[in-house]
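Every protein chain but one is kept in place in this view of the complex.
And now, chain A:
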Amino acid sequence: MKEDVVIRTVTRMIVPFIQLFGLYVILHGASSAGGGFQGGVIFASAFILYGIAFGITEARKRIYEKITTVAASLGVYIFAGIGLLAILFGGNFLGYSALPLPLPGPEIRGLMAEFVEIGIGITVMAVMTSIFYDMASKEEVE
């Protein structure tokens, strides 16, 4: 891959801000536009940009394929696990207000919705990065 100082420097500078914005979109979904799906894609776009600028082998050293595979299932586990926890404490599946937290019911639901968003964000981020790795690595000539 051809070295390009401008692209690499700009990428190095902008990647943390993209990741921060992705986390903001995930966590701020409760009170403004945003959510797990959008934030996860923004977060993954930081890795994809890094992979485009520095090459796929360099990106693989930053976030391993093993991690993306595990994280993709971890997000769904978080989501379904919160739902199953609600069953364990005597509620319906995904009925968050049954969880025994020292908070009023609506606030528990809001809090658990945040965790669910985080789970969705982890899954979407991992799957987007994993798809990018799978499709890009075919063209890489070592």
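In this text, contacts are C-beta pairs under 8 Å (C-beta built on N, C-alpha and C of every residue); 3 or more make two chains touch, one makes a residue touch a chain; residues count from 1.
Keep this in mind: contacts and distances are computed from a predicted model.
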Name under which UniProt lists the unshown chain, selected from "Cytochrome C oxidase subunit IV family protein", "ABC transporter permease", "MrpA C-terminal/MbhE domain-containing protein" or "Glycerol-3-phosphate dehydrogenase": "MrpA C-terminal/MbhE domain-containing protein"
Note that chain A touches the absent chain at residues 29-37, 69, 72-73, 75-76, 79-80, 83, 93-94, 96, 106-107, 109-110, 113, 116-117, 119-120, 123-124, 126-127, 130-131, 134-135, 138
